[in-house]
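A protein chain is absent from this complex, but the other protein chains hold their places.
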Amino acid sequence: MPRLVSHPDEVKIISRRFGQGAAEIDRYIELDGYKAAQAAIEKGPEWIIAEMKASGLRGRGGAGFPTGMKWSFVPKQSEKPKYVLVNGDESEPGTCKDHLIFLHDPHAVIEGTLIAGLAIGAKMGFIYLRGEYRYLLKIMEKAVADAYAKGFLGKNIFGSGIDFEVVTQTGAGAYEVGEESALMESLEGKRGVPRIKPPFPAVVGLYGGPTVINNAETIATAPHILLMGGEAYAKVGTERNGGTRLFGISGHVERPGVYELPMGFNLKRAIYEVAGGIPGGKKLKAVVPGGSSTPVLLPEEIDVGLDFDQMAKAGTMLGSGGVVVIDESVCMVEFALRTIKFYQHESCGWCIPCREGTDWLKKSITRLHAGGAVDKDIDNIRYLAENMMGRTFCPLGDAAAMPTIGFVKKFRHEFEEHLNGKGCPYEHQREAVLV
Amino acid sequence: MADVTFTVDGKKLTAPAGTLLIDACRKAGIEIPAFCYYPGLSLQAACRMCVVRLEKVPKLQTACTTPVAEGMVVTTESDEIKQSRKAILELLLGNHPLDCPVCDAGGECELQDMTFKYGAAESKYVEIKQHREEQQWSPVVFFDRPRCILCYRCVRVCGEGMDVWALGVQNRGVSSVISPNGEDHLDCEECGMCIDICPVGALTSGTYRYKTRPWEMNHVATVCTHCGDGCKTTLGVRSVDDGSEIIRGDNRDKSGMNGDFLCIKGRYAFDFTTREDRITKPLVRQPNGQLAEVSWEQALEHAGMKLREIRDTRGGSAIGVIGSTRTTNEEAYLLQKFARTVLNTNNIDHHRTADYASFAAALQGKAGRTASLRDFLTAPAILLLGNDATEQHPALAWNIRSNVRQNRARLYVANHADIKLHRQAKSFLQIPQDGYAALVQYLAGNEAGFDGTEISAAFREALRKEESLVIAFGSEFRGRDIQSLVDFGLGLPNVKFAALGDYANSRGAADMGLMPDLLPGYVPLAAAKHFGEEYPSLPSAPGLDMLQMFDAAEAGNLGALYVVGSNPVERYGIDPTALKNTFLIVQDMFMTETAAVADVIFPAANLYEKSGTVTNTYGDLQLAKKAADKAGVRTDFELIVRLADKMGADPKKLVPFGRGVRADMGQTRGAQSGEADRHAVWLAANNLEPKLSPFDPFAVFDEIQRLVPSYNVSRFELLGGQDKQTRSDLVQIELDPARRDLVLPANDTLFTSGTLGRYSRMLHSVMESRTTKPAETAAD
């Protein structure tokens, strides 16, 4: 069972019910559950969208698109049925926040799905979890069944005359399916290859119908926003970055865990105060601030607020909120290698620059790490990554190229230490086995 | 859609809104590189070669997925774009085997061309390349995985284009691989479209692999010899010891009515031309009963003398002639003229695979009512009655599928079987095998005799609402049924028709009068006045039809039978002993069942070895050009003329050569050759070319155009390689209502082609390799 952590600096909104037994529907109702949904039914779509817009909530998957705006893009009239799709394909290395939501507060996801459905006029929602989350699927399935039993889902929900169905399922192991259009492909029983955009999902999405697709955390936040009011939620965060967010702090910290911090919270404080700093008196070497695809920060760069805009200014991204802390004992070439191996393994293979680019990066860095490279290979690695940036079919190419460029730029000296047969100066160098 | 104006590389362009940028640019002569984009197939945006810069858009965009928009400003070449494309190529080449020197695609490879253009030859990656063995997926299809650049063209053309869906993509990332449906082999229609469309040498064909380099071939554009669709094909030929052989067929330039489509027969089944058991010496039966090789002179002399003797002693009515569905129009015409004016007989027929005569009768005087094969690509609605086009008219099926896919054409199918085109049909009606006539009555509003259902009512309803319809019907329709179908169709607003018959020149054989009762152009013998000059001694009584000839032979009343490119003994199940008292002359490539009992056999050339014109089943007239050559064989045209000569006839009367202007043709070689060629083309186009030889088919074509008005099409365009529709309104015909129905459908499948198909090893090996063998054909 994943360990829950707590810290006084946290502002618990979305994690409010963690550890409270809220997976049981009655307990969830006791903790204000399904009140937001009923309010949403009463007050109607315009109100929901207005509150969501006022909240300043931005997509928690990583791209940070304003949620209220996204919902408002769905056309009111549509020949084809509309859908809500919840992206619980949490797969970005360093990220495990949705894991806790499904575990501790499954009804928040269901209620959020229902609210999104009411907002756009959908009659059906899908909650898609990554394939590894089978035990969480069981929890979700039970929660959905309980909600049906109570009349919160299905025909005539809450006696309102409105119908809303929810189907839950998992994937089967594919990071790329976290990309929204690839997720829709997967849900339609196909290979998880992204779709050409435009058209965007809000217009042509799942089964060709207008679709709202949101990250599980985003969706689970919606009921809280309706309960506390959009403006109140917005106030918790910084300008244009409303509310709080679940940050998963992992790696070399004293108290790794998922913490709910207001948007804009200082990264350095998050590491040193909230998560207790670096263990064993070691020095900090680097921080990957928002999941493995976000460019690395040096210790001198971490005095920065955790929101979309401040992180962008710092030359990186807020990403998925997975803060990975790296101490001085780590070989950054090995870290870069482990990162690129992941993207090479997960590239869907659709487009040339991503498919071939990730493979060549992996091969080149592997060789470099083992000492088989010369100086111009470092330039080649950077050349390759830079030529992938912005040229691939979907953002996975960027997700692989960006951190690589960052590692080469900021740790070039470490790359150089490996050259000309020297190999890795760090003791824990290991054979790479993932194929 | 309304036009929009936009700027590309400083040039102002206009195109209908929604046009893809890549198409708009190409149309304006601005070439944008592309691997994955292929016109007519779904968009992929996978290769990223077509990137361009759009003003005010942060990232480079793919021109293959960007629709043009008003005011759009585009840059298609810049350092940034060049670099982006170069990087893609470097990545591809990093894992590409670069075995260009032995690769089939070498010299016509899109990857080579682009590497050359973008200068991406330097290898940035020193890692070892993955080697994988080449795989054979079928007798036709080979796959060399490391060469594949994953453009998915093959997957799409097989699925979307062919509706076969035999290819897929498996695994992911760098392990992604194109996979056949049988795991290690293909179960498919073997059309070779996937090979054709592959931009590199990853898919290669069994017939062409490692045989030659593209630049060692000559390319000749001609017409497929197999089915009645008349696909345009470009044959790649190269010199060999005994002539020149065909090693490839494709239609990459999309020049014909078939676009880039060819079925397995057009693409691969030319191997009969080089079979070692082809007859290449004239054979004459000796007193001992054995066939022996003799000289041309002896064989012609012998045959001519015998024919003359029988004509002179027993009269022309004791001689029969059977023509071919695969010779040119000129040959068919010449053969019947020879029969009628030299042999003095109307005993002439051919293997009829559709009732073109009734069709012509039904449409006479009605202009613009025949559908070209092209019409099936654009018609808003199509009605297919009978026939399994996927098997019997693969190009028609291709055009229908493309039309449904690209233009959302509405397809209505009525058939006694659940044919594959059902999948494209908006409405499908299954009817009893003998229910076609009743169906037409039903469609026309006459309920009797047809078990109407809700489905059939809806079918009829929808059909009647169509404002423009093309009707294709199979050989299920004959005689009066064709008349009623046409009557029904003419009641709808805007209808065109096509009668589906089986072989490359089935239509031409009928048009050219290979029939006992009808002259060229379906002119009844009784109405032949305008034939007077060319046919001075035309016998006026109708001759014997195919079956009557064999009856006459059996009864001892047929002194001689002259069979050109046909195998009636096998086709009609004739007991060969019926011919024991008949002097039999056969012109053929192979020792067919008919040839085996012949007294004289002349080795003949096939359609790929001669020039002339052919008419597909839709009445589209096309030029066939000589591509291959085989020492020892002669064209049917030449053989007929020589035989006439040996019989003492005046070849000049038969073939009006030596007319035209006198012209100084100048040099045809050396520095001035281009000049002379242009001169000749101009003369030919204006029907002024000197026809200097009795073996010149165009001398006969002159006469055809004079006597058969429906063939009076633009020569210039015909010679330029275009297909020209013959006209239905210009035939004059009066059919004897008691005329016998002698239509014998060939029932060929994708992998059979009558007697000819039996001599293609390629077709055989495909049939043998198929896990589910197609049903035996009825008549072959």
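Note that the chains are named A and B in the order they appear, and that numbering of residues resets to 1 at the start of each chain.
The rule we apply is simple: a contact is a pair of C-beta atoms (placed from the backbone, for glycine too) under 8 Å apart; a residue touches a chain by one contact, two chains touch by 3 or more.
The definition used in the following text is that contacts and distances are computed from a predicted model.
Chemist: Which of the following is the UniProt-recorded protein name of the chain this complex doesn't show: "NADH dehydrogenase subunit E", "Putative hemin transport system permease protein HrtB", "Cytochrome d ubiquinol oxidase subunit II" or "Ferredoxin"?
Modeler: The chain we cannot see is, by its UniProt record, "NADH dehydrogenase subunit E".
Chemist: Based on the whole assembly, the unshown chain contacts which displayed chains?
Modeler: A, B
Chemist: Taking the entire complex into account, which one of B:Thr115, B:Ser179, B:Thr222 or B:Ser244 touches the absent chain?
Modeler: Hidden-chain contact among the options goes to B:Ser179.
Chemist: In the whole complex, not just what's shown, which of A:Pro106, A:Gly248 or A:Gly264 touches the removed chain?
Modeler: If we include the chain that is not displayed, A:Gly248 is the one touching it.
Chemist: Taking the entire complex into account, which one of A:Lys138, A:Lys409 or A:Lys422 touches the absent chain?
Modeler: Residue touching the chain left out of view: A:Lys138.
Chemist: Decide which residue listed in A:Gly173, A:Pro199 or A:Gly229 touches the omitted chain of the complex.
Modeler: Checking the options A:Gly173, A:Pro199 or A:Gly229, the one contacting the hidden chain is A:Gly173.
Chemist: Give the residue, chosen from A:Glu10, A:Glu92 or A:Asp377, that touches the chain omitted from the document.
Modeler: Of all options in A:Glu10, A:Glu92 or A:Asp377, contact with the hidden chain holds for A:Glu92.
Chemist: For the chain that got dropped from the picture, name the residues of subunit A it touches.
Modeler: So the residues of subunit A touching the unseen chain are 2-3, 81, 90-96, 98-99, 124, 130-135, 138, 167, 169-175, 186-192, 207, 248-252, 256-258, 288, 292, 322, 324-326, 330, 334-335, 338-339, 342, 345-346, 348, 428, 430, 433-435.
Chemist: Using the document's contact rule, name the residues of subunit B that touch the chain not shown here.
Modeler: 165-172, 179-181, 183
By definition in this document, only the chains that are shown with their structure count from here on.
Chemist: From the mean C-alpha coordinate of subunit A to that of subunit B, what's the distance rounded to whole Å?
Modeler: 57
Chemist: Along subunit B, where are the residues that touch subunit A in the complex?
Modeler: Interface residues on the subunit B side: 35, 43-48, 51, 58-60, 65, 83-84, 87-88, 91-92, 94-95, 124-127, 149-150, 169, 171-176.
Chemist: How about subunit A: which of its residues touch subunit B in the complex?
Modeler: Within the complex, subunit A touches subunit B at residues 174, 176, 191-192, 196, 344-353, 355-360, 363-364, 367, 380, 383-384, 387, 390-393.
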